[in-house]
Each structure stands twice: as structure tokens, then as C-alpha cells.
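Take a look at the structure below.
The complex appears here minus one protein chain, its other protein chains still in place.
What follows is chain A.
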Amino acid sequence: MHNIHRIGYRFAFALVMLFCANLTYAEQPQVQVIVNNNVNVTTLSESSVRWIFSMRQTTWQDGSAIKVYVLSKQTPAHQHFCKNVLSMFPYQLERMWNKLAYSGLGEKPILVSDSQEMLNMISQEPGAIGYVFSTSLPPGAHAVRIVKEG
């Protein structure tokens, strides 16, 4: 009986630890999806963002072109964005883009060298969408709230 209690306590302790680990995780920097101020969008579902970054949606609802900007696959921001916003792994996204670019079906997103260039492009280019680790945004860009599904 005593043993059962001890196991129970240990189990509860493990659960608390797991919960704490989760909290610590949640406090890591968050990636935010950002768009140019001319894009009249403030909320997007997770699958809509995936649909855009897999280059399947190429126009905004008003018919204007979407310009997708990404960071290189080695950057923490890109990895974080893929896993936590798109629920995909970077290699899956890369495979999709390669298929588009080397079979003529479509175009790859535009690669920028760092988050500063990302902020510049998003704030200057009409129709632009990209992502950065949470930071203060320049006047020409605003963040989009991502609605998780399921």
C-alpha cells in the first residue's frame, strides 16, 4: 500500500515536471506572422497559413498578388515557424517548393538573408507575408493572429 502511494506521488511529481517543462517551452520566443499594411488581413487559420506558404494560394481575396518571404532553413525562426505555426517539418516544405520550382508548376518563396531584411521587405512590398521572432514591427507591417485548429 505504502509503495502504491509512493509510486502515485512520483507519478504526480513527474506530471508537474512535464507541465513545468511545457511552461518553460511556452516562454521561448514566439514566431509571429507578419504582412504588409496594404494586406487587409488580421487573422488566419493555421491551415490557411500553410496553404499560402506551400504556394497554393497566390492571390489575396482582393485579387492582388501574395509575395511570400522566408528565412533559410537553418535559421531557428524558420524551424520554429515550420513546426509551431505550419505543423510541418522544414524538409517537407522544401520538398514542395522544389517540386514547384523544378517542374514548372509554380514558384518558390523569396529567400531573405536575416530578420532585418525580412522586416524591410514585408514593410515595403505590397502583398508581402513573412514571419519573425516577436519584435517591434516597422510602420509598414502588422502581425496576423494565427488561429489553431483542432
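Criterion: a residue touches a chain if its C-beta (ideal position, glycine included) is under 8 Å from a C-beta of that chain, and two chains touch if they have at least 3 such contacts; residues count from 1.
Everything that follows uses one rule, which is that contacts and distances are computed from a predicted model.
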Listed names "cytochrome-c oxidase", "Phosphate-selective porin O and P", "ABC transporter ATP-binding protein" or "Transmembrane protein", with the criterion being the UniProt name of the chain not displayed: "Phosphate-selective porin O and P"
Residue ranges of chain A at the interface with the undisplayed chain: 47-48, 51, 56-59, 61, 63, 65, 72, 74, 87, 89, 91-92, 95, 98-99, 101-108, 149-150
